[in-house]
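The complex is shown incomplete by one protein chain, all other protein chains being positioned as in the whole.
Let's look at subunit A:
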Amino acid sequence: MKKYLNSFKQIVGAQNMITDPFDLKPLNQDWQRFYQGKSELAVTPTSSKMVSEILQFCNQNNIKVVPQGGNTSFVGGATPVQDELILSLRKMNNILEFDTTTSIVTAESGVILQSMNDYLQTYRYQMPWDLGARGSCQLGGNIATNAGGLNVVRNGPLRNYILGLEVVLPNGKILDLLNKNRKDNTGTDLKQLFIGSEGTLGIITKANVLCAPIPEQRQVFFLELKGFDEAIQLLRSAKQFEQLGAFEFMEGRILQRCLPFNPQLKAPFEFKADKYYVLIEICGQQIELEYYFERLLKHTEQIVFNQNESELQAMWRWRESVPENLHKMGHVLTYDLSIPPDKFEWFAEEIYPERKGPYNAFYGHLGDGNIHYNIIFESVEEMHKEQERVEDKIIKLTKSLNGSISAEHGVGQLKRHYMEIQKGKETFGYMQELKRVFDPNNILNPEKLL
(Lines give C-alpha, C1' and ligand atoms only; values in the text may rest on other atoms or scores of the structure.)
Protein backbone atom coordinates (compact mmCIF):
# COMPACT_ATOMS: atom_id res chain seq x y z
CA MET A 1 0.00 0.00 0.00
CA LYS A 2 2.93 2.35 0.68
CA LYS A 3 3.69 2.84 -3.01
CA TYR A 4 0.17 4.12 -3.59
CA LEU A 5 0.06 6.67 -0.77
CA ASN A 6 0.89 9.59 -3.00
CA SER A 7 -1.67 8.61 -5.61
CA PHE A 8 -4.37 8.44 -2.95
CA LYS A 9 -3.22 11.81 -1.65
CA GLN A 10 -3.94 13.22 -5.11
CA ILE A 11 -7.38 11.62 -5.22
CA VAL A 12 -8.73 12.25 -1.70
CA GLY A 13 -6.33 14.66 -0.04
CA ALA A 14 -4.21 13.98 3.03
CA GLN A 15 -7.04 15.04 5.34
CA ASN A 16 -9.10 12.09 4.06
CA MET A 17 -6.48 9.44 4.70
CA ILE A 18 -5.84 7.43 7.86
CA THR A 19 -2.44 5.79 8.14
CA ASP A 20 -1.70 5.88 11.85
CA PRO A 21 -1.83 2.25 13.11
CA PHE A 22 -3.51 3.40 16.32
CA ASP A 23 -6.35 5.03 14.36
CA LEU A 24 -6.58 2.05 12.03
CA LYS A 25 -6.92 -0.45 14.85
CA PRO A 26 -10.70 -0.09 15.42
CA LEU A 27 -11.25 -0.12 11.66
CA ASN A 28 -9.30 -3.34 11.26
CA GLN A 29 -11.34 -5.16 13.87
CA ASP A 30 -15.02 -6.09 14.17
CA TRP A 31 -16.92 -5.23 17.37
CA GLN A 32 -16.99 -8.82 18.55
CA ARG A 33 -13.23 -9.02 17.99
CA PHE A 34 -13.46 -12.23 16.00
CA TYR A 35 -11.57 -10.87 13.03
CA GLN A 36 -8.35 -8.95 12.69
CA GLY A 37 -7.47 -7.19 9.47
CA LYS A 38 -4.11 -5.77 8.49
CA SER A 39 -5.03 -2.71 6.52
CA GLU A 40 -2.45 0.06 6.40
CA LEU A 41 -4.65 2.71 4.87
CA ALA A 42 -8.21 3.92 5.20
CA VAL A 43 -9.71 6.65 3.05
CA THR A 44 -12.71 8.78 4.00
CA PRO A 45 -14.13 10.23 0.78
CA THR A 46 -16.51 13.15 0.96
CA SER A 47 -18.40 12.68 -2.32
CA SER A 48 -19.60 10.09 -4.77
CA LYS A 49 -17.17 11.53 -7.31
CA MET A 50 -14.30 10.87 -4.93
CA VAL A 51 -15.51 7.30 -4.31
CA SER A 52 -15.66 6.85 -8.07
CA GLU A 53 -12.08 8.07 -8.52
CA ILE A 54 -10.85 5.83 -5.71
CA LEU A 55 -12.46 2.72 -7.16
CA GLN A 56 -11.33 3.52 -10.67
CA PHE A 57 -7.76 3.77 -9.44
CA CYS A 58 -8.04 0.60 -7.37
CA ASN A 59 -9.56 -1.32 -10.26
CA GLN A 60 -6.73 -0.27 -12.56
CA ASN A 61 -4.11 -1.30 -10.04
CA ASN A 62 -5.79 -4.39 -8.64
CA ILE A 63 -6.02 -2.91 -5.13
CA LYS A 64 -8.59 -4.71 -3.00
CA VAL A 65 -11.13 -2.51 -1.22
CA VAL A 66 -13.33 -3.03 1.85
CA PRO A 67 -16.31 -0.65 2.02
CA GLN A 68 -16.97 0.23 5.67
CA GLY A 69 -19.95 1.94 7.29
CA GLY A 70 -20.53 1.77 11.03
CA ASN A 71 -18.47 -1.43 11.36
CA THR A 72 -21.25 -3.10 13.33
CA SER A 73 -21.31 -6.31 11.31
CA PHE A 74 -21.94 -9.57 13.14
CA VAL A 75 -20.17 -11.57 10.45
CA GLY A 76 -16.93 -9.70 9.77
CA GLY A 77 -18.35 -8.19 6.62
CA ALA A 78 -16.92 -4.71 7.09
CA THR A 79 -13.33 -5.37 8.11
CA PRO A 80 -10.34 -6.30 5.97
CA VAL A 81 -9.29 -9.92 5.69
CA GLN A 82 -5.72 -8.99 4.72
CA ASP A 83 -4.43 -5.51 3.96
CA GLU A 84 -7.25 -4.27 1.72
CA LEU A 85 -7.87 -0.56 1.47
CA ILE A 86 -10.62 0.49 3.84
CA LEU A 87 -13.06 2.86 2.16
CA SER A 88 -15.07 4.45 4.96
CA LEU A 89 -18.33 6.19 4.14
CA ARG A 90 -18.40 8.09 7.44
CA LYS A 91 -17.90 11.56 5.97
CA MET A 92 -20.66 11.14 3.40
CA ASN A 93 -23.24 11.88 6.04
CA ASN A 94 -25.54 14.47 4.53
CA ILE A 95 -29.29 14.13 4.50
CA LEU A 96 -30.16 15.75 1.20
CA GLU A 97 -33.92 16.19 1.32
CA PHE A 98 -37.21 14.97 2.70
CA ASP A 99 -40.34 15.12 0.57
CA THR A 100 -43.23 15.72 2.95
CA THR A 101 -45.85 14.61 0.45
CA THR A 102 -44.33 11.28 -0.45
CA SER A 103 -42.40 10.80 2.85
CA ILE A 104 -39.30 9.89 0.87
CA VAL A 105 -35.95 10.85 2.34
CA THR A 106 -32.80 11.11 0.22
CA ALA A 107 -29.51 10.73 2.02
CA GLU A 108 -25.87 9.82 1.58
CA SER A 109 -24.96 6.35 2.76
CA GLY A 110 -22.76 7.46 5.66
CA VAL A 111 -25.62 8.85 7.74
CA ILE A 112 -26.03 7.03 11.05
CA LEU A 113 -29.43 5.38 11.50
CA GLN A 114 -30.13 7.29 14.72
CA SER A 115 -29.29 10.57 12.95
CA MET A 116 -31.80 9.74 10.24
CA ASN A 117 -34.43 9.29 12.93
CA ASP A 118 -33.44 12.50 14.73
CA TYR A 119 -33.88 14.40 11.47
CA LEU A 120 -37.14 12.72 10.49
CA GLN A 121 -38.68 13.25 13.91
CA THR A 122 -39.39 16.89 13.10
CA TYR A 123 -41.66 15.67 10.32
CA ARG A 124 -43.20 12.98 12.56
CA TYR A 125 -41.62 10.22 10.47
CA GLN A 126 -39.04 7.57 11.21
CA MET A 127 -36.93 4.98 9.41
CA PRO A 128 -38.96 1.86 8.70
CA TRP A 129 -36.29 -0.46 10.16
CA ASP A 130 -34.73 -0.36 13.60
CA LEU A 131 -31.94 -2.27 15.27
CA GLY A 132 -29.85 -2.17 18.41
CA ALA A 133 -26.81 -0.74 16.60
CA ARG A 134 -28.79 2.37 15.62
CA GLY A 135 -26.28 4.73 17.26
CA SER A 136 -23.42 3.47 15.07
CA CYS A 137 -24.68 1.68 12.00
CA GLN A 138 -24.96 3.61 8.75
CA LEU A 139 -27.56 3.73 6.02
CA GLY A 140 -25.28 2.19 3.38
CA GLY A 141 -24.29 -0.73 5.58
CA ASN A 142 -27.90 -1.37 6.55
CA ILE A 143 -28.88 -1.50 2.89
CA ALA A 144 -25.90 -3.61 1.88
CA THR A 145 -26.90 -6.13 4.55
CA ASN A 146 -30.67 -5.81 4.02
CA ALA A 147 -30.72 -5.31 7.77
CA GLY A 148 -33.59 -6.94 9.68
CA GLY A 149 -34.10 -5.77 13.23
CA LEU A 150 -37.06 -5.18 15.48
CA ASN A 151 -39.65 -3.78 13.08
CA VAL A 152 -39.83 -6.50 10.47
CA VAL A 153 -42.96 -8.05 11.94
CA ARG A 154 -44.68 -4.67 11.64
CA ASN A 155 -43.17 -3.08 8.51
CA GLY A 156 -41.72 -5.96 6.56
CA PRO A 157 -38.16 -6.13 5.22
CA LEU A 158 -35.84 -3.20 4.47
CA ARG A 159 -36.06 -4.03 0.78
CA ASN A 160 -39.64 -2.78 0.64
CA TYR A 161 -38.52 0.72 1.56
CA ILE A 162 -35.60 1.34 -0.78
CA LEU A 163 -36.96 3.17 -3.80
CA GLY A 164 -33.65 4.21 -5.27
CA LEU A 165 -29.89 3.92 -4.91
CA GLU A 166 -26.77 5.55 -6.21
CA VAL A 167 -24.04 2.93 -6.49
CA VAL A 168 -20.40 3.28 -7.46
CA LEU A 169 -19.29 0.20 -9.34
CA PRO A 170 -15.87 -1.40 -8.96
CA ASN A 171 -14.76 0.13 -12.28
CA GLY A 172 -15.58 3.59 -10.91
CA LYS A 173 -18.75 4.14 -12.90
CA ILE A 174 -21.53 5.79 -10.95
CA LEU A 175 -24.73 3.84 -11.46
CA ASP A 176 -27.67 6.20 -10.99
CA LEU A 177 -30.58 4.09 -9.77
CA LEU A 178 -32.05 6.94 -7.77
CA ASN A 179 -35.79 7.03 -8.00
CA LYS A 180 -38.58 8.66 -6.04
CA ASN A 181 -41.44 6.96 -7.81
CA ARG A 182 -43.39 4.68 -5.56
CA LYS A 183 -44.21 2.53 -8.55
CA ASP A 184 -41.85 1.84 -11.43
CA ASN A 185 -42.27 -1.29 -13.52
CA THR A 186 -39.71 -0.68 -16.22
CA GLY A 187 -37.83 -3.95 -16.35
CA THR A 188 -35.30 -5.68 -14.14
CA ASP A 189 -34.90 -3.85 -10.86
CA LEU A 190 -31.11 -3.63 -10.66
CA LYS A 191 -31.04 -1.96 -7.26
CA GLN A 192 -32.34 -5.19 -5.72
CA LEU A 193 -29.01 -6.81 -6.59
CA PHE A 194 -27.14 -4.33 -4.45
CA ILE A 195 -29.49 -4.56 -1.47
CA GLY A 196 -28.03 -7.37 0.63
CA SER A 197 -24.95 -7.70 -1.59
CA GLU A 198 -22.72 -6.87 1.39
CA GLY A 199 -20.48 -4.55 -0.58
CA THR A 200 -19.40 -7.18 -3.08
CA LEU A 201 -21.04 -5.72 -6.21
CA GLY A 202 -20.75 -1.97 -5.67
CA ILE A 203 -20.54 0.75 -3.05
CA ILE A 204 -23.84 2.39 -2.17
CA THR A 205 -23.39 6.15 -1.92
CA LYS A 206 -26.95 7.49 -1.81
CA ALA A 207 -30.43 6.16 -1.19
CA ASN A 208 -34.06 7.15 -1.50
CA VAL A 209 -35.89 5.65 1.45
CA LEU A 210 -39.63 5.52 2.02
CA CYS A 211 -40.21 6.50 5.63
CA ALA A 212 -42.83 5.31 8.09
CA PRO A 213 -44.97 7.57 10.27
CA ILE A 214 -44.06 7.68 13.95
CA PRO A 215 -46.75 5.76 15.80
CA GLU A 216 -48.92 8.03 17.90
CA GLN A 217 -48.91 5.64 20.82
CA ARG A 218 -46.72 2.75 21.88
CA GLN A 219 -47.53 0.22 24.55
CA VAL A 220 -45.28 -2.62 25.63
CA PHE A 221 -46.36 -5.82 27.36
CA PHE A 222 -43.89 -8.24 28.93
CA LEU A 223 -45.23 -11.74 29.48
CA GLU A 224 -43.93 -14.71 31.43
CA LEU A 225 -44.89 -18.13 30.06
CA LYS A 226 -44.46 -21.64 31.41
CA GLY A 227 -43.59 -23.38 28.18
CA PHE A 228 -42.33 -22.67 24.69
CA ASP A 229 -45.57 -23.96 23.15
CA GLU A 230 -47.37 -21.20 25.06
CA ALA A 231 -45.15 -18.67 23.28
CA ILE A 232 -46.23 -20.13 19.94
CA GLN A 233 -49.91 -19.97 20.93
CA LEU A 234 -49.32 -16.35 21.92
CA LEU A 235 -47.66 -15.68 18.57
CA ARG A 236 -50.70 -17.06 16.75
CA SER A 237 -52.98 -14.67 18.66
CA ALA A 238 -50.66 -11.70 18.30
CA LYS A 239 -50.44 -12.07 14.54
CA GLN A 240 -54.12 -11.12 14.46
CA PHE A 241 -53.39 -7.78 16.12
CA GLU A 242 -53.54 -5.04 13.50
CA GLN A 243 -51.47 -2.82 15.76
CA LEU A 244 -48.74 -5.38 16.41
CA GLY A 245 -45.44 -3.50 16.48
CA ALA A 246 -42.97 -6.10 17.71
CA PHE A 247 -42.90 -9.67 19.02
CA GLU A 248 -39.65 -10.65 20.69
CA PHE A 249 -38.83 -13.82 22.57
CA MET A 250 -36.25 -14.53 25.27
CA GLU A 251 -35.61 -17.77 27.12
CA GLY A 252 -35.66 -17.37 30.89
CA ARG A 253 -32.29 -19.09 31.01
CA ILE A 254 -30.79 -16.05 29.24
CA LEU A 255 -32.66 -13.29 31.04
CA GLN A 256 -31.90 -14.75 34.43
CA ARG A 257 -28.20 -14.62 33.59
CA CYS A 258 -28.58 -11.03 32.42
CA LEU A 259 -29.85 -9.87 35.81
CA PRO A 260 -26.43 -9.17 37.34
CA PHE A 261 -25.38 -7.15 34.29
CA ASN A 262 -28.28 -4.71 34.55
CA PRO A 263 -28.40 -4.10 38.32
CA GLN A 264 -30.15 -0.72 38.17
CA LEU A 265 -32.56 -1.66 35.42
CA LYS A 266 -36.14 -2.25 36.53
CA ALA A 267 -37.01 -5.86 35.72
CA PRO A 268 -40.53 -6.78 34.60
CA PHE A 269 -40.17 -10.13 36.41
CA GLU A 270 -37.81 -11.98 38.64
CA PHE A 271 -36.57 -13.86 35.62
CA LYS A 272 -36.51 -17.64 36.10
CA ALA A 273 -34.40 -20.08 34.13
CA ASP A 274 -37.32 -22.44 33.50
CA LYS A 275 -39.68 -19.79 32.17
CA TYR A 276 -40.10 -18.14 28.78
CA TYR A 277 -40.53 -14.44 28.15
CA VAL A 278 -42.15 -12.47 25.36
CA LEU A 279 -42.09 -8.74 24.68
CA ILE A 280 -45.04 -7.52 22.65
CA GLU A 281 -45.21 -3.95 21.43
CA ILE A 282 -48.47 -2.48 20.25
CA CYS A 283 -48.35 0.75 18.30
CA GLY A 284 -50.87 2.91 16.55
CA GLN A 285 -53.50 5.52 17.11
CA GLN A 286 -55.83 5.16 20.07
CA ILE A 287 -54.60 1.95 21.65
CA GLU A 288 -57.50 0.36 23.47
CA LEU A 289 -55.81 -1.35 26.38
CA GLU A 290 -58.83 -3.42 27.42
CA TYR A 291 -58.80 -5.10 23.96
CA TYR A 292 -55.28 -6.39 24.58
CA PHE A 293 -55.84 -7.21 28.26
CA GLU A 294 -58.69 -9.53 27.32
CA ARG A 295 -56.77 -11.35 24.62
CA LEU A 296 -53.43 -11.59 26.42
CA LEU A 297 -54.96 -12.82 29.68
CA LYS A 298 -56.18 -15.88 27.78
CA HIS A 299 -52.54 -16.98 27.62
CA THR A 300 -51.17 -16.09 31.04
CA GLU A 301 -51.82 -13.94 34.09
CA GLN A 302 -48.16 -12.98 34.27
CA ILE A 303 -48.27 -9.84 32.19
CA VAL A 304 -46.88 -6.41 33.05
CA PHE A 305 -47.14 -3.31 30.95
CA ASN A 306 -45.59 0.14 31.00
CA GLN A 307 -47.27 3.12 32.63
CA ASN A 308 -44.83 5.66 31.23
CA GLU A 309 -41.98 6.20 28.80
CA SER A 310 -39.20 5.19 31.15
CA GLU A 311 -40.84 1.81 31.85
CA LEU A 312 -41.22 1.27 28.10
CA GLN A 313 -37.50 1.95 27.61
CA ALA A 314 -36.62 -0.34 30.52
CA MET A 315 -38.55 -3.26 29.06
CA TRP A 316 -36.89 -2.82 25.67
CA ARG A 317 -33.49 -2.49 27.33
CA TRP A 318 -33.83 -6.01 28.73
CA ARG A 319 -34.34 -7.36 25.23
CA GLU A 320 -31.74 -5.17 23.53
CA SER A 321 -28.99 -5.72 26.07
CA VAL A 322 -29.01 -9.50 25.57
CA PRO A 323 -26.30 -9.57 22.83
CA GLU A 324 -23.85 -7.41 24.76
CA ASN A 325 -24.55 -9.23 28.03
CA LEU A 326 -23.95 -12.58 26.37
CA HIS A 327 -20.44 -11.45 25.52
CA LYS A 328 -19.84 -10.58 29.14
CA MET A 329 -20.79 -14.12 30.16
CA GLY A 330 -17.99 -15.80 28.27
CA HIS A 331 -16.96 -16.63 24.74
CA VAL A 332 -20.01 -16.82 22.55
CA LEU A 333 -20.78 -18.73 19.40
CA THR A 334 -23.80 -17.05 17.91
CA TYR A 335 -26.00 -18.28 15.08
CA ASP A 336 -28.60 -16.15 13.35
CA LEU A 337 -31.02 -18.57 11.77
CA SER A 338 -34.41 -18.62 10.12
CA ILE A 339 -36.41 -21.71 10.93
CA PRO A 340 -40.12 -22.41 11.41
CA PRO A 341 -40.96 -20.52 14.63
CA ASP A 342 -42.57 -23.48 16.35
CA LYS A 343 -39.36 -25.48 15.95
CA PHE A 344 -37.03 -23.18 17.97
CA GLU A 345 -37.03 -25.28 21.14
CA TRP A 346 -36.96 -28.58 19.28
CA PHE A 347 -33.96 -27.26 17.37
CA ALA A 348 -32.10 -26.37 20.58
CA GLU A 349 -32.87 -29.83 22.00
CA GLU A 350 -31.52 -31.50 18.87
CA ILE A 351 -28.20 -29.65 19.16
CA TYR A 352 -27.75 -30.30 22.87
CA PRO A 353 -30.21 -32.94 24.13
CA GLU A 354 -31.80 -31.90 27.43
CA ARG A 355 -29.87 -28.66 26.87
CA LYS A 356 -26.85 -30.27 28.56
CA GLY A 357 -23.31 -29.29 27.59
CA PRO A 358 -22.02 -25.73 27.28
CA TYR A 359 -24.59 -23.13 28.28
CA ASN A 360 -26.86 -22.60 25.32
CA ALA A 361 -29.89 -20.35 24.88
CA PHE A 362 -31.96 -18.74 22.17
CA TYR A 363 -33.82 -15.48 21.83
CA GLY A 364 -35.01 -13.34 18.99
CA HIS A 365 -37.58 -12.20 16.51
CA LEU A 366 -40.00 -15.06 17.05
CA GLY A 367 -42.53 -13.08 15.04
CA ASP A 368 -40.34 -13.49 11.94
CA GLY A 369 -39.07 -17.00 12.65
CA ASN A 370 -35.60 -15.58 13.26
CA ILE A 371 -33.75 -17.22 16.12
CA HIS A 372 -30.46 -16.06 17.61
CA TYR A 373 -28.99 -19.25 18.98
CA ASN A 374 -26.04 -18.82 21.32
CA ILE A 375 -23.55 -21.15 22.95
CA ILE A 376 -21.39 -19.76 25.73
CA PHE A 377 -17.95 -21.12 26.55
CA GLU A 378 -15.65 -20.38 29.45
CA SER A 379 -12.52 -20.34 27.28
CA VAL A 380 -11.61 -19.67 23.68
CA GLU A 381 -10.00 -23.12 23.44
CA GLU A 382 -13.21 -24.87 24.48
CA MET A 383 -15.07 -22.78 21.95
CA HIS A 384 -12.81 -23.64 19.05
CA LYS A 385 -12.79 -27.28 20.00
CA GLU A 386 -16.57 -27.54 19.99
CA GLN A 387 -17.20 -25.14 17.13
CA GLU A 388 -16.56 -27.40 14.18
CA ARG A 389 -18.72 -30.22 15.51
CA VAL A 390 -21.66 -28.17 16.64
CA GLU A 391 -21.60 -25.75 13.73
CA ASP A 392 -21.79 -28.55 11.22
CA LYS A 393 -24.80 -29.95 13.08
CA ILE A 394 -26.50 -26.55 13.23
CA ILE A 395 -26.05 -25.85 9.54
CA LYS A 396 -27.27 -29.30 8.51
CA LEU A 397 -30.29 -29.14 10.80
CA THR A 398 -31.19 -25.66 9.50
CA LYS A 399 -30.90 -26.88 5.93
CA SER A 400 -33.09 -29.91 6.69
CA LEU A 401 -35.81 -27.52 7.88
CA ASN A 402 -35.39 -25.49 4.67
CA GLY A 403 -34.28 -22.62 6.83
CA SER A 404 -31.68 -19.91 6.36
CA ILE A 405 -28.21 -19.98 7.90
CA SER A 406 -28.31 -16.22 8.10
CA ALA A 407 -31.65 -14.60 8.69
CA GLU A 408 -30.53 -10.99 8.98
CA HIS A 409 -26.86 -10.73 9.88
CA GLY A 410 -25.55 -11.55 6.43
CA VAL A 411 -22.73 -13.84 5.43
CA GLY A 412 -19.52 -11.75 5.52
CA GLN A 413 -16.52 -13.86 6.47
CA LEU A 414 -18.36 -15.95 9.00
CA LYS A 415 -20.66 -18.06 6.87
CA ARG A 416 -18.95 -17.94 3.48
CA HIS A 417 -18.05 -21.59 3.39
CA TYR A 418 -21.67 -22.60 3.88
CA MET A 419 -22.98 -20.67 0.91
CA GLU A 420 -22.92 -23.52 -1.56
CA ILE A 421 -24.74 -25.83 0.87
CA GLN A 422 -27.30 -23.12 1.61
CA LYS A 423 -27.98 -22.00 -1.96
CA GLY A 424 -27.27 -25.11 -3.96
CA LYS A 425 -24.75 -25.32 -6.80
CA GLU A 426 -27.02 -23.82 -9.46
CA THR A 427 -28.05 -20.68 -7.58
CA PHE A 428 -24.62 -20.14 -6.14
CA GLY A 429 -23.20 -20.40 -9.62
CA TYR A 430 -25.42 -17.55 -10.85
CA MET A 431 -24.44 -15.43 -7.84
CA GLN A 432 -20.79 -15.88 -8.71
CA GLU A 433 -21.44 -14.99 -12.35
CA LEU A 434 -23.16 -11.79 -11.35
CA LYS A 435 -20.14 -10.96 -9.22
CA ARG A 436 -17.96 -11.34 -12.31
CA VAL A 437 -20.26 -9.04 -14.28
CA PHE A 438 -19.88 -6.17 -11.86
CA ASP A 439 -16.46 -6.88 -10.43
CA PRO A 440 -14.34 -8.84 -12.93
CA ASN A 441 -11.12 -8.06 -11.05
CA ASN A 442 -12.62 -9.07 -7.70
CA ILE A 443 -11.44 -5.92 -5.96
CA LEU A 444 -14.53 -5.22 -3.88
CA ASN A 445 -14.77 -6.90 -0.46
CA PRO A 446 -12.89 -10.03 -1.50
CA GLU A 447 -13.26 -13.21 0.55
CA LYS A 448 -16.68 -12.12 1.75
CA LEU A 449 -20.07 -13.68 1.02
CA LEU A 450 -19.16 -15.51 -2.18
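Definition applied: a residue touches a chain if its C-beta (ideal position, glycine included) is under 8 Å from a C-beta of that chain, and two chains touch if they have at least 3 such contacts; residues count from 1.
Everything below uses one rule, namely that contacts and distances are computed from a predicted model.
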Exercise for review: Identify the UniProt protein name of the omitted chain, choosing among "DNA excision repair protein ERCC-8", "Ubiquitin carboxyl-terminal hydrolase", "Electron transfer flavoprotein subunit beta" or "Phospholipid-transporting ATPase".
Suggested key: "Electron transfer flavoprotein subunit beta"
Check your understanding: Looking at the whole complex, which of A:D20, A:E301 or A:E354 touches the chain that is not displayed?
Key -> A:E301
Review point. In the full complex, which of A:Y35, A:Y161, A:F194 or A:F221 touches the chain missing from this view?
Key: A:F221
Check your understanding: Looking at A:S7, A:Q192, A:Q313 or A:Q422, which makes contact with the chain not pictured?
Key -> A:Q313
Review point. For subunit A, which residues reach the chain that was dropped from this view?
Key: 221-222, 266, 268, 293, 296-297, 301-313
